[in-house]
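Yeah, one chain of the complex is gone here, protein chain that is, but the others are all in their spots.
Here is subunit A:
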């Protein structure tokens, strides 16, 4: 009881924010003409919550990618440290190398690693959504904007009138009047979608966005094997979590998948399969532009040097009065 109170107190500010976002989206959808008590309206509000949270986290993600790129500048020095410990496989040497590398990253401000906090940052939001749904289901008022009538509406909302958002696979299975099959079907479909999206995200990274060097490490092979166990985590959560929370999780999974796809396409890890594919795409595009006469290739400045590709200027030079010409210089 005490622990639960402590947990709810810590979550209070996050719950308050989650309610603000949920109620705001609900207000928007209701005013767009959707049924205020409809399950779809509340599901879309949860999707809206994901959009707000993930959009707020974009700077964190961008910073992580930038960190990854910084290491290229100091690659020779890193290689030096690695060479120093070459062939030393004992634990003490490995540890000394890790320490030296970390110290080097810190001194030069080139730490390429992503950081741990973002992995956990969605956990309290998750917990808060859980508490909000649970509260609403028991007809209790929220901590902020979720007033009595909204709370009642959220707690009794049901997607397409057959899958109540507060129900889980487990509660539907153990229902007093026999198992509620529709809820179980919706939960099962969502688990399948979650496994698929998570698997695809992981596969994209593992197969395309990892440098050849990392790919050959034993650590990577271990990681790859473990990837196949991940779906079991979703099987457990899909069994126990209410549909409302599952909708949040599924949407955030899909967001991750799309974001990862775009980033791998536009900013792949140097030396990876995705980077080679991007080079090929760019080369093809350049050839097409040359063929269309929009780019011109000049002979290399030095013998054996790289050809200089410049853009053909098709824009008319705007006439400028003498007075302005002077000013510009």
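The rule is short, and it goes like this: a residue touches a chain if its C-beta (ideal position, glycine included) is under 8 Å from a C-beta of that chain, and two chains touch if they have at least 3 such contacts; residues count from 1.
Everything below uses one rule, namely that contacts and distances are computed from a predicted model.
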item: Omitted chain, identified by the protein name its UniProt record gives, among "Putative membrane protein insertion efficiency factor", "NADH-quinone oxidoreductase subunit I", "ABC transporter related" or "Cbb3-type cytochrome c oxidase subunit I"; value: "Putative membrane protein insertion efficiency factor"
item: Candidate in contact with the missing chain, chosen from A:24, A:37 or A:67; value: A:67
item: Selected residue (touches chain absent from view) among A:20, A:40, A:74 or A:114; value: A:114
item: Of A:35, A:73 or A:103, the residue in touch with the unshown chain; value: A:103
item: Where the unshown chain meets subunit A, residue by residue; value: 60, 63-64, 67, 98-99, 101-103, 105-106, 109, 111, 113-120, 219-220, 222-223, 226-227, 229-230
